[in-house]
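Every protein chain except one is present and positioned as in the full complex.
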Amino acid sequence: MIWTAALILICLIGAYAYYRQLKYGLVVTNMRDYVSWGIYISNFVFFVAISLVGSLITAIFRLANVKWATPLTRIAEIIAVSAIVFASLIIIVDMGRPERMLYLFLHGRIQSPIMWDVIVIGTYFFISLLLLYLPLLPDLKILIQFKEKTSKALNKLYRFQGSFWKGTADQLKISKKSITLLCIVIIPVAFCIHTVTSWLFATTYRPGWDSTNFGAYFISGAFLVGAGGVVVAMYIFRRFYRLEKYITEKHFEKMGRVVVMLALLYLYFNVNEYLVPAFKMKKPEEAHLTQLFTGEFASLFWFAILIGMILPILILLFKKGRRPLPMFIAGMMVVVGAWFKRYLIVTPTLLHPFLPMQDVPESYHHYFPSWEEWAIAMGSMAGVLLVITFFARIYPIIPIQETISEQHEKDEEK
Amino acid sequence: MKKNKFSFLLLPLVFALLTNPLAAQEDSVVAKELVKLKYFNDNNGVQFLILENSLKTGKKIEPLNNKVFQLYLDSNKTENFIATVTTDKTGKAKSFLPPSLKAAWEASPLHKFIAVATGKEEETAAELEILKSKIKIDTAIEEGTRRITVQVMKYENSEWVPANEVEMKVGIQRMGGILSAGDEETYTTDSSGTVNVELTKDSLPGDEKGNMVLVAKVEDNDQYGNLLVQKTVPWGVALKTDNSFFDQRTLWTTRFRAPVWLLFMAYSITIGVWGTIIYLVLQIIRIKRIGTAAS
Partner (left out) sequence: MENNDSSRRDFLVTGLLTALTAAGCSSKKNPFDSYAGDEVKASGETVKLLSVDGEIIEMDKAFLKPVPDLPRVSNSEERKGIEGKKFVMVIDLSRCKNVGACKSACNHAHQLNPGQNWIKVLSMEDAEHTAPYWQPTTCMHCDEPPCVKVCPVDATFKRQDGIVLIDSDRCIGCRFCMAACPYSTRVFNWQEPLLTQEVAAQPYSCETSMPQKKGTVSKCDFCPDMARKGELPHCVSACPNGVFMFGDLNEDSVTNGAETFRFSELIKDKAGYRLMEDLGTKPSVYYLPPVNRNFPYESGLENETNEDKHTHSK
């Protein structure tokens, strides 16, 4: 309860900050003409990155017949849906004229990467929703069956959503095929979503953004932070809902291996992204890279690399590190490191334009988010957690029917 | 001895140094109102006056808006009244000469324009003396070279005589300025009041028909004011307006002219994926139907 209350409080503070922003304009933030994109945009990238976990855990693992991941699919999917919803919300918050949002549809230019982002995000939202709903149907039947264990209102909801599911062979067949199709389709869409988001930066000339590497770099980062997020969620649900039987130590062990692999992959892309331009030190990139490695952003940069990639790798390379608690810590580190990494992708580049920053007020030379920005950013993250919390309260966070079916299969094998 | 001589110089020097900064300070504080009258004669036909009113504070000159002035010809009498003008936000006001002054105008070649500020009628705000003049432009093509001849005449002793030592710009009318036809910036009339300019620049662009406007302009002459004469000649290269740049399909045009490959990619991906989504929704409906039928 305290958890929910705290989250709601943070959301309300964020809402108030947004009200102030609507009233006075974006001047309440500390974004100015040079750093015209700040933590709203880095939050947006962060959320889009996390939302990719749905396609990873749910789709890829399902298609690859990775059976141990089945209990985790719903956690992954709800994180994905929640994150993508708040990604859209935070981008609306960042707009100078949110009331003109419809212009995106009335006057949209297909040549603009933002249009591509709008299309892909909308598409991904619907696909993720379907991927959440279809496997939920058998569980709804179970929930309706045990109606004495749930409240009247919830029962009504379950009946409305899935009373037609009888579990007949026909239905099962259609459902299975649909889910498989969905898994196949969601993977390219997920790749598109983060590649297009990375193109918001890569289609500009700026140092630090003008990189051909960005699509792959962002996607590998997305998979990593998504996996880290799932690990954190796994641990929390396991503890607070006492699901030790279903989310076992074996699950942590396996997820640990996945996270290590993804972290190594992301580290590889980071090396490419930073080492190669550093070798050349082209004039526009020199100031930017120096600022990241040894300058104003150095502490943040090395913190993000260390906490976000290196330490988790070190922890998870060892079997002892792949136990629930160490994994939870590693997962948190991955997520926190990833947030700072996204900030480092957005802001430092904007402080190194091609032409010198002159004829502007002194405050334009720096950027540190204002309290309104922090409030709204925190509010959006609280919002994500709130949606996940409410979902977990209403629906079973572990797919019941699938777990049962798998158990039967295992017994039969024996 | 030496000491005395120097000390003698020192005192006035110190005095000068002391007073100078004071004087400079005074100048920068005191604002001066400037009123200027200019006379324009376009193509020997339309003539008009432009009054400029501005405030000078130190180095800054600010135009004064909404100031009312009365203009008179030769003297402040009511029968010599030209017009009442009000300056706009650029500090300028324009006035033409009314037909009622025809007799007074033709009476003499030399005229004085007087501007008086409303409310300060005793004081002459600005004065301008103008001698009637005419300016003519002629063109000729001799042996492949194109020549422009401009002649300025002034009205003296009831007849038109050549005006010499008149500086002018001769060239082609361009947006905002005049491109000199020859190699010099300005030309001055000789004793016969003429200026001969050879068009040294070739292949100058003209309009769609290859026409261009030749211009001779006398700017702010002490005696004659501003004179302007224009002539259209077919000496330019015909301009071909090419709108193909604007009509092509590129990444930087409006949405109606997006590149075909982009449209193809975007639509095929969108239709493919959304087609699948619709198919899946239909499947769910199918499942529902089976369920409700079975019950």
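Labels A and B are assigned to the chains in the order they are written; within every chain, residues are numbered from 1.
Just so it is clear, contacts are C-beta pairs under 8 Å (C-beta built on N, C-alpha and C of every residue); 3 or more make two chains touch, one makes a residue touch a chain.
The shown structure was predicted, so the numbers you read here are calculated from the model rather than taken from an experiment.
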Chain not shown: contacting residue from B:Leu37, B:Ile178, B:Val195 or B:Ile290: B:Ile178
Of A:Ala15, A:Ala64 or A:Met95, the residue in touch with the unshown chain: A:Met95
Touch residues of chain A, complete complex, unshown partner: 24-27, 29, 31-34, 36-37, 94-98, 100-101, 103-104, 107-109, 111-115, 118, 200-201, 203-206, 287, 350, 353-362, 364-365
Absent-chain interface as seen on chain B, which is shown: 40-48, 50, 88, 92-94, 96-99, 101-102, 105-106, 132, 134, 171-180, 185, 201, 204-208, 211-213, 228, 230, 239, 241, 243, 245-246, 250-255
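One rule holds for everything that comes next: only the chains that are shown with their structure count from here on.
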Of all residues in chain A, those that touch chain B in their complex: 107-111, 116, 119, 123, 126-127, 130, 133-134, 137, 163-166, 168, 170-171, 174-175, 177-178, 181-182, 185, 188-189, 192
For the chain B and chain A complex, residues of the former touching the latter: 251-255, 258-259, 262-263, 266, 269-270, 273-274, 276-277, 279-281, 283-284, 286-292, 294-295
